[in-house]
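Left out: one protein chain. Kept in place: all the others.
Chains here go by letter, A, B, C, D and E, matching the order in which they are written, and residues are numbered from 1 within each.
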């Protein structure tokens, strides 16, 4: 039977004891994305030169959110992050929409993994893009957000393919 | 031409001045979801009675994250939230997977909207579910995360349909 | 039957909607105390002149904690505090022990009360005294912590007597 | 003469240098409690099934507060917590009142102890119960809050008996 | 005789009660600067195009720090900021050094001024430039940091000239 390691003997949540785990270099990569309209795509892209850099702000947001993960996710252990990097990549989606792919890479040397830090960083970067473009169009779609890679620790590595989905447009009523 | 209201005359980010906007009751509803395996679904559901309540922790996480939004999203204005509610709803997805639908409703009386607070609350709730179930399966997919409804303020209401997508399974290599 | 206003229709916690409540001046006073040994009492008292001021640090801690209340208490609304004051008063307890009585007064102009801010401020001040004196004796007892006074809001004022208790010493094994 | 290790040569507070201390596994257990009326007791208990789980929220609050300790207690060192657990136990007090006993256990591997983290976690859990029940009765009494156990570090273990006190009712005027 | 409004009748700090003050639009502008070597100047300037934008990160840091002011300055009231803008301006200093002048403008509608928010924003922006360039040269000098303008509130406006000073080089031993 499945054991939920975050719960104590009264059936309530606890922060699990990681004292027995060894300190090793651990890494995680998470993916997120945000699908935006052609108008937003043009604004963000030209913004790099003329009107400001949405992605620069999103990058800072992602990195600072990675450091805040244990304040946002209740049962997460505080971790000293060794490094955080966030990269962006545009893809043309269907129907004139564009998908901004976000990859967040987090490294630590510690007793527990950094999957949540990578997922939180990628989510915060996507939310920040939403915030900075929402005056133009509120129909942006964030996601899918998922773990691409994990290494370090005794349970071995985790790797998965990119998750493909189809974007059907804004759906505003 | 599109105007990015978050940027100043040097092309860098600023927090836009909302002094001219009037204080009104404003509300936003955001959606997110997380697709999990049958094993996790069973664990979370039975957990309500026997092993602990993943959703109770996710709910607290979402509410606390709503209050932290302006610390996570760099150009967000600090806002006094009047109320936050988060609800959960399970749907059977394809191939033995289950989708936990998350709805976050946020209300304020203020000079700017609470779209980002609702989106942040829904995202944090989803991330917390991921955290508490990841010992069983790291292939969970978060998203799509998007705005369902916004009301209050001079720009009128925003409403959109649920965003439907297809989940293709874990993709672990 | 008792209604728990912090819970939603699924039986989970929510931050209750205070939109219908009116903005008024509200005040709360909370009490806490910490019982310390004669040696600590002497150290803290003389410290005012010679070795440092434990109570000055505790006072700052209490005021800063009042501002953090909505980050510490999950369902608390964020509130703009108008003023915070903390006062200290020594009493001789039985058996050579001394009780430091702490009073925290918090004021706001808002839609919800500041009971939790006053209780949190008083608790943080007491915990800070513990922290700064624990190298000498870990047997200090914090409490009772309770609400002395509340005014403002439609439910009327609340007042209670000081809560008297008896301190029986350190109990260290 | 007593040396207040938190003060510098000017008599003002400092964060003491723990560089000479060795990294070891350290643990602390703190106790707190909250005395509530029969009506609140019934509400919280039945809430587990029907109206929501006050203790689930208090547990999350306690765990998150443990992680925030060094932000609340000014001279506390930041510490990476290895594990946090909080347990609850009801006792019938005198005069129809009930006492909810709270035990917070915190573990770390580090150069300084976790007494303050355990005391802060227990205090935050008690304050959260107060917050979620105060609409029914504001006469709840928090405390006594104290250290039950400490182990790890060169100064040896600390253990003490439960601190017994008598609760005299609400005292509301 | 001078009255220190931040202290209570015991001579200890309090957060002063601003309940009697009226809510008005208030603004403050603060100045800071950082003097850097020619090599850093070139790196930051070319960075805009090729290697990254130090000032974009400093700008985000300044805006986020403005929102954190009441967490950093103990007796500061929490304030809802209406807008924050930060601008940069390079000047050639003596001896091959360059001075980056920073101006932080903060607006609110509230019962107390935003001088501290503007000063904190300017300071955080300067510190961030230091952080991002310190691998090249640690001899950068931050300051002077001061208030240029304040308006709103019953005490009238405040304006002062730029504060001129002379930079004498790195002084590294």
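Assorted remarks:
The criterion applied here is as follows: contacts are C-beta pairs under 8 Å (C-beta built on N, C-alpha and C of every residue); 3 or more make two chains touch, one makes a residue touch a chain.
No experiment lies behind these values; they were computed from the predicted model shown.
Residue A:107 is the one among A:12, A:107 or A:149 that touches the chain missing from this view.
Residues of chain C that touch the chain left out of view are 53, 56-57, 60-61, 64. In the full complex, chain A contacts the hidden chain through residues 25, 55-56, 59-60, 63-64, 66-68, 80-88, 107, 109. Residue positions on chain E in contact with the hidden chain: 2-8, 11-13, 32, 39-40, 42-43, 47, 50-54, 56-57, 60-61, 64-65, 68, 71-76, 115-116, 119-120, 123-124, 126-128, 130-136, 138-147, 150, 158-161, 163-166, 168, 170-173, in rising order.
The criterion applied here is as follows: only the chains that are shown with their structure count from here on.
Common neighbours of chain B and chain D, by the contact definition above: A, C. Note on interfaces A-D and C-D: more C-beta pairs are in contact across C-D.
When the contact pairs of A-E are matched by residue number against B-C, B-E or B-D, more than half turn up again in B-D.
The mean-CA centres of chain C and chain D are about 14 angstrom from one another, to the nearest whole unit.
Chain contacts: chain C has residues 8, 12-13, 56, 60, 64, 68, 71, 74-75, 80 touching two or more partner chains.
Pairs of chains in mutual contact: A-B, A-D, A-E, B-C, B-D, B-E, C-D, C-E.
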